[in-house]
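Subset of chains shown; positions unchanged.
Chains here go by letter, A and B, matching the order in which they are written, and residues are numbered from 1 within each.
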């Protein structure tokens, strides 16, 4: 129990998101810190991540 | 011998909570794993750290509780004696041995090859093991995970003698309860063991160089502990320096004013820190870099500067905690298996098994302010928590830190009964990005200690409501 508390990810501008959502972002190759959050207190939801990934990979309209 | 090289997907060096968990996870993911350990499976944690310390603490606790239950109508006619040989035997066979054989079964089930010996790198893709049974063996590997842990500092100002001046490992293995026990270093290891032996019957003195026990811990929490230490008869010397070892049964301690005291002692525990352990590993042969303090720097996937070599646990950062090692072990194994895992948790909870227990996670008020939040703190005392009163354990409090604007729960600092378990709820809340309201509106069973959290969250909400949030 020494100097914990300050976790490795206590870094500035860390997106607010649950562990499962973070993992989803990594799975989809999305930098979660770029995803705008629509949840409470600006939380990034899994839908936000999916939408972001879809926008990114959506083929440009022909 | 030593010339036949066995190939393996993953070699894990060190079988502590970092290494054995990494080995297990890698094997679950279909990798071929070799785990090298020169002592017992389970590492420091299971054999000489977390587990044996908590075993002694819980025995001391029970003894102390029953000897202080007269008010509750439990009267000791005669006495409750400690048969310490029995305690130690129980600790070894019914606690440690069960867990380490559990680890052995896990390794077997996962078809992890366990090699007993000391590993050293020979080049970036191979290593050699000096086998405990004699001889050497050589391995080539696609990936390596370094999990060699840490070791107690042996300070020149108070050198260990392995007999009466010992590190925590030695103190956990005492054959008898030392009548007079001096602890040099008031960090969590020293304080936990100091209290355990005090409850078991030792006259204990804790010598701490700084102005506070448990440096780095919220002073509000430590104050509650200090009151209990007084009741336990533990002497605490702050701003004090012990030096020169145990001489004629005495320890020299210089206090803050420069006055020198001689404290009688049968045994001395020196616990002044732990350092990463990579001795004899020949990291240079693998090309793995260490920093100026000896830690192996890693990225979010636990990769060292050599991309196919990972490091986890105590060896890679000064947050030396078993669960951090295990979580990192899972990340490293998954990364090797090609998964997008990362050590990106927000918080690592801290617990100290003192009496009362201390636990904290996330940000303190000061840390929150530094990070640009507008922190509001609420507290709730266990003296007003029904369950605490029914247990006869009403010292302590819950402090919750929340951000005024967003309502986010940023951190908790607690001291009191079972806060080691209560912290789990808050750690999850923080990882989930919970707002204070989420905690305040979640039903908490009555009567439980976790109502302390509920009440602190409710009072946080109500204070914001009074002050006006927007």
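Following the convention adopted for this analysis, a contact is a pair of C-beta atoms (placed from the backbone, for glycine too) under 8 Å apart; a residue touches a chain by one contact, two chains touch by 3 or more.
Keep in mind that this is a model prediction, so the values were computed, not measured.
In this entry, the protein chain formula for the full complex is A x1, B x2.
Going forward, only the chains that are shown with their structure count from here on.
On the chain A side of its complex with chain B, the touching residues are 1-10, 12, 14, 16-19, 22-23, 26-27, 29, 39-43. Touching chain A in their complex are the following residues of chain B: 187-188, 216, 300, 317-321, 324, 340-352, 358, 360-364, 367, 371, 406-408, 411, 431-433, 435.
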